[in-house]
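Contents: one structure, followed by commentary.
One protein chain is absent from this view; the other protein chains keep their places.
For subunit A:
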Amino acid sequence: MKMFASFTMLTIMILIYPIVMTLSSNYNIFNFPKHVKTTIKSAFLFSLIPTFMFIDKGYEAIITTWHWTIFQTLDISISLKMDFFSMMFVPVALFVTWSIMEFSMWYMHSDPNVDRFFKYLLLFLITMIILVTANNLFQLFIGWEGVGIMSFLLIGWWYGRPDANTAALQAILYNRIGDIGFVLSMAWFLTNSNSWELQQLFITDHNNLIPLLGLTLAATGKSAQFGLHPWLPSAMEGPTPVSTLLHSSTMVVAGIFLLIRFYPMLENNQTILTTIMCLGAITTLFTAICALTQNDIKKIIAFSTSSQLGLMMVTIGINQPHLAFLHICTHAFFKAMLFMCSGSIIHNLNDEQDIRKMGGLFKTLPFTSSALTIGSLALTGTPFLTGFYSKDLIIESANTSYTNAWALLITLIATSLTATYSTRIIFFALMGQPRFSPLSPINENNPLLNNAIKRLLIGSIFAGFIITNNMDPMNIQQMTMPWYLKLAALMVTVSGFMIAMELNNLTYFLKIKSTSQQMKFSNLLGYFPSTIHRLIPNTNLMTSHKSASKLMDLIWLEKSTPKLLALLQLMMSTLTSNQSGLIKVYFMTFLLSMLISLPFLI
């Protein structure tokens, strides 16, 4: 049993070691990317041991290492909470990251700063692990901010591109708005519970809406829920490994993970659960609609991620945090694989990301296209692939629980749209005749690429089964339901597939109206970025400009006294005078009356 703590610390120390050693000068690693990949592989293997201990014996631990500071009555120390959530997530994250590192060794091999890239990815991984193993909110916040910063650095990796810089800044700004909620919750917990340790927070019965709303806002910012969502599709400006690691599997689930961590507080407050569910339902439908008409393959997958995040929020909203966590773990596998397949396609077509310029890749990229197909099938919840074990269970629980019917309906529609846009990707990228320039050499025979995708492929097929069979059932599922509820997810998915294929085949034979209103709505992301990104900054700047120059300078210094007095005098004189300007007549009258009165005076 004493191996538990040491293997946990070993996992974390192995990951920190390359970062720390880059500070010293005699750390000449010849092939730093391969070194990092081996580091992560060994960290994964070491992290399996505590996980197996947990699965076998239910061994959980809270490891408190360093007493950091005492701030009057608040103790802060470094404490790692190794419970079900962190212990299942860490091996999954490390496995996916291992494959991503191998993939990016192929993808970024011609980049001159590839060492720095791997260092950034490793730093990101470390902060993500800090986030999921945190036992107090301070450590969680460190991880939270860390993943935000690394996201900024990695999205803006090609900093010569202004779009990339804008996207990185957008990510930071939207995450910051979510951080307001996080800090609000931290402050509330500090003043009402005098602690940031999760155990102490769950003991007291607070039943107050404010900290939970703050946490929801934090999740909205970090996990790109509706309202703070535009940063996620813009984050596709970064290299594909960045999109794979951050914006599909790991960083964007940080917000959901936060809400899952706080499930003891959430489950007693029906208001916040309804809020979370409605927010998740809106997100999943809206982003699925936006994904239907995008033309960039990475953006479609990004919207797919956003839609699945909305689904995770819905799951939390129906009080099933463990199902949401299961969906996080399974989603990591197939989404990372989808991104890697798209990266393979992009690189092989000489950096072509527009699906309208791809096609006919079934024969030329057989391995990638089969991985893409299996990934899409897993995403849509095909029975007994990975996604089925989480997604179908979610839809079943939602169908049989006492919830908001509108949110449920929206979630079902979004599920069918999942099938639709997955079919769209497959149809445009893989099927038909090639629409790309024939000059780019298509070669997917690199073992780095193949092994990475193969590993995630096996994960996409089997991981759901493996994880579900090793999880303790935390909630009693509703086992009996009518057949149409049981098959609801499958039926809407199949109908989504069929409708999508029908519509896609229509484009061969019928000419449809080129850009309809719905197409414009969907393609421009519901006009959300177009309005919000201009309206709010413009309002702020105009207000400050007008208040500084017009209000302060013009009015107070110029118009309040001098011109006001002149105006008033003018107005009064024109109003009250009834003179007619006959001056000589007036003077004559004056003289005559003086002369007449003169004898009486003298």
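As a convention for this text, contacts are C-beta pairs under 8 Å (C-beta built on N, C-alpha and C of every residue); 3 or more make two chains touch, one makes a residue touch a chain; residues count from 1.
In this section, contacts and distances are computed from a predicted model.
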Notebook entry, point to check: The complex has one chain missing from view, so what does its UniProt entry call it, picking from "AP-3 complex subunit beta", "NADH-ubiquinone oxidoreductase chain 4L", "Vacuolar ATPase assembly protein VMA22" or "ATP synthase subunit g"?
Noted result: "NADH-ubiquinone oxidoreductase chain 4L"
Checklist line | Residue among A:P162, A:G581 or A:P599 touching the omitted chain | finding: A:G581
Next item on the list: Write down which of A:A187, A:L409, A:I458 or A:L591 is the residue touching the left-out chain.
Entry: A:L591
Next item on the list: Write the list of subunit A residues that the hidden chain touches.
Entry: 580-584, 587-588, 590-591
